[in-house]
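The complex appears here without one of its protein chains, the remainder shown in place.
To keep things simple, chains are lettered A, B and C as they appear, and every chain counts its residues starting from 1.
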Amino acid sequence: MNILTPQELADVMKEAAGDGFQSARCTEWAEGVKGLTSKQVWVNLSRESLRPAIQRLIDIHYPHVAVIAFADTGEQVDLIYHLYIYYGIPHEEVLITLTVSLDKTDLKIPTITDLIPGALTSEREKQEMLGIEVVGIPDGRRLFLPEDFPEGVYPWRKDESGIPSDMIKELWATGREGLPTCATCEAPPLAPASQGEPS
Amino acid sequence: MKTLEVKKPSGYTSQFGPAHPAFKEPVMFTLELEGERILKADFAPGQAHRGIEWMGMRRNCLQVVFLAERICGLCGITHALSFCRAVEQIAQIQPSNRAHYIRTIIAELERIHSHLLWAGVEAHQLGFDSAFYLALKVRENVLDLLEALTGSRVHYSVIQIGGVRRDITPEQCADIEKSLQFYDETYEKLVSIFLEDTSIKMRCRDTGVLTPELALKLCPVGPTARASGIRKDVRVDHPYAAYADLDIHPILPDEYTGEIRGDVYDRIVVRILELKQSIGIIRECIAKMPEEGDLLAIPKLGVLLAKLKAADGEAVGRHEAPRGEVMHYVRLTAGEEAPTAWKVKASSYSNYMAWIPMLEGDQIADIPVIVASIDPCISCTDRVAMVRGDHTELLTKDDLHRLSVERMRRIQAELSAG
Amino acid sequence: MNLNPLLLTVGGTLAMAAFGLFAGLSAMAVDRILAARMQARIGPPFRQPFLDMAKLMTKQNIIPANAVPWLFNGAPLVALAASISILLYLPMASFQFLPILNVYGDLVLIMYLLLLPALAMVIGGLSSGSPYATIGAQREMVTMIAYELPLAATVVAFAWKLSHAGLADPFSLATMAQTPIWSLVGPMGDIGVGLLLISMLMVVPGELGRIPFDAPEAETELAGGLLVEYSGRNLALFLLSLAVKTIVVGALIIALFFPYNLSGMVAIGNGLAARLADVGFFFVKLFVILFFSLSLVRISVARFRINQVVDVYWKIVGAISLIGLVLIMADSIIR
Partner (left out) sequence: MSFPMVKELLGQLLKKPNTNPFPAAQLPPTITGFLEKVGKGEASISPPVPTPVKFRGTMTYNRETCIGCNLCIRVCPAHAIEQVEGEKKVRFYLGQCISCGQCTEICPKKCLELNEEFLTADADRYSKDLILG
């Protein structure tokens, strides 16, 4: 198995993504006395070219899906797929990050669990925490949120569909103003339900 | 390979958890059973989800370091180290090599005490309480050492963005060497008790098997993956901290047993051998630790806060936790103190999926053993969902307190009236 | 002074019940303290089991909604009564008037009475209506069947040997007390009896539901299994029946294998001194048997799965007891 350099991998991703390809960059970071560098490839691509890119990676070396991260950037939601290849070969592992930006009006993304079953946990979490609809997900139930968590509320979203302020109960603020006398146990009203910005 | 011929599911569905003596943390399993055999298993985590990521996105980076450390009681350093490495890559802060070596030493000490606790808990699930007491007795030595080095037995608060907050003085190096010698002797005893005991072999051989092909597909990490033959260890594949200067290799069960079956016994083998490896790593780190080198790249916190506020970009910080790879994805935008995005991937996050194939086909007696064999680290919660009839009500800690006070008042009233 | 025999029996039974309860709880206390010390722990005070039982007696006795009340409440009583009744058939130390009901019963009856507490637990577990308890009950039945084989082999070996030696009532424990088995067999027979002793010692943890054979109420798997729904007085009765059963099993092994009395061997004169010496010697024998068959075993092995329990009892322990039986027979035929 010949080991491709990060730049070659970026080109492979570019060619696999076709016209969905947006940008790619390679970064390095060295630590320790010997200063060996760890290699990362960051690729931005569109929703349609996600599966072909992953399929291409599977042909090179069966990738390990670490997690699908997220970022709520105002009117778009970025889904960031972290995949590792060349693990098992000392100091050769490359982290390939595929970022797909979905605008909030059309939050759909095809599933990759048929290619890599290990991604199911991450996809279910994105579905319940960000409100993204993963098309073709084999098991779309909620994973971390309880059954009685209100529908339509997506905790990681920073817009109006995020957690409303009346649901926030700052435990560190509970009972701070007047000290609660245990007899009545009525904790005094909360500090004004701010978004919890650090004062 | 145990083939499971699933007949007409004539069994009954039973629930294990969320509160069950086998799980020290709440996770709910719904199992379709036929007599003692498990036909189908499904699990529902999250009874202990505290919304750490949500809290993190409302704090500045210095606060998040110590919040991250309290995600898990056992692997505190892991989350702090991963988060700090991510933020350092964004803000381009390079800690000194001495700080890298101190970080590695503390991380490996944490691996020793985490593996020892896991061995004890696994023995307890097997009903072998003496091994539990022995493992925890032996673990006290490294906890006292860590308390002397970092000031606390569990949450060490040693790692800061840009380096470490405490130095390891030569006398402390001597203390470390003394406790490493203690662990050299007890290592033989642990191997004989955990790996050569007939009753443990009877219970753990060919229980909860995760075949190498399935392991490749479900992307487990850490000892769970290595026990099924996947050569994946972040310390070897990804050069970071002082691991790049040491020649270490991923531990696979065939080093001890000569074969790889991916069952619970192999996971015990991998974790016990990793104890020996950690002892070697710490010795090598102490020997090769560079003398000079400042502990913190930016000692003044005010300056650090300003630099972090100006930082912009995204990065991934990783570390090989005792249970597997921990990865923090952080994205900072200039001008905002709080991280725009912060995703924590704990090691058990990747290992959850592996429970299903392990459980199916085994017996009820194996459930606690298999569930504990991936060393799950779920965490605790502060609210209870109560089901009355079909109406589910959410009670928080204060409601529970109010209910108990009311009940006490009622009992006192009855007593005084009676 | 020939007291009315009925009064004697009733008084004897009450005394024996009190003795059984007290000795049972003390055996539990000694077992817990020694197990703790061997695990480098301080362990509870000696009076801990007594405090536990007293506390359980005052605790609320909850009957689950979908349980069968009369079965649920009846089972513990049957279990305790059965355990105590076995005590009445066992000769202890050198008391002439023991066993109280000697003329009515023998080894076969004891084997059946030994089944009753376990059966009562099964009925209690099934009637409590919790899935854990039903699984626990199924496991208890399987464990019971498993350890019947070595038990039966031992009883058959003893009875056959005594009848072959021409003794009158081969199944009665009294005859076994007078003529110890060791004196009836030659060297090869001694090995046979030794094997039977080993198999009986391995039956003790299964009989009492202790690790490694405590699958029925496996704490980490079934959260208490059979006894999961029991609380308060009912739970106390079950635990007391287990405590008494500890003494019963210990006394049974002593009666079968070590019926010797100190006063017989070492002349301490007769009367009270000899009697006390015999009682002391009986307790020493009981302590040694329970230590090696119960306390040490339950902390040095892991818990077996239910199919492994059957494998161990049928293949390993069963084989040991059958070989012992064959050796005894071969010994008496050749000699």
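To be clear about the criterion, a contact is a pair of C-beta atoms (placed from the backbone, for glycine too) under 8 Å apart; a residue touches a chain by one contact, two chains touch by 3 or more.
Note that this is a predicted model, so its numbers are computed, not measured.
Taking the complete complex into account, the chain left out of view touches A, B, C. Note that of B:Arg37, B:Arg50 or B:Arg70, the residue touching the chain absent from this view is B:Arg70. In the complete complex, the hidden chain is touched by one of B:Arg37, B:Arg50, B:His155 or B:Arg231, namely B:His155. Note that of B:Arg59, B:Arg226 or B:His328, the residue touching the chain absent from this view is B:Arg59. Mapped onto subunit B, the interface with the missing chain covers residues 59-60, 62-67, 69-70, 128, 130-131, 134, 137, 140, 144, 147-148, 151-152, 155, 157, 165-166, 189, 192-193, 196-199, 301-302, 305. In the full complex, subunit A contacts the hidden chain through residues 170, 172-173, 175-176, 179-180, 182, 198-199. Against the chain not shown here, subunit C presents residues 34, 36-45, 296, 299-301.
The rule is short, and it goes like this: only the chains that are shown with their structure count from here on.
Residue numbers of subunit C whose C-beta contacts span two or more other chains: none are found.
Subunit B meets subunit A in the complex at residues 44-47, 49, 51, 53-55, 57-60, 63, 89, 94-95, 97, 100, 216-221, 230-232, 236-245, 249-250, 288, 290, 314-316, 325, 327, 329, 331, 337-338, 340-341, 343, 345, 349-350, 352-353, 382, 385, 392, 394, 396-398, 401-402, 405. Note for the complex: subunit C touches subunit B at residues 38-41, 131, 135, 138, 211-212, 214-215, 218-223, 299-308. Those residues of subunit A lying in contact with subunit B across their complex are 27, 29-38, 40, 42, 62, 64-67, 69-73, 78, 80, 82, 84, 86-93, 95, 97, 116-121, 142-148, 155-156, 158, 163, 169, 171, 174, 182, 185, 187, 195-198.
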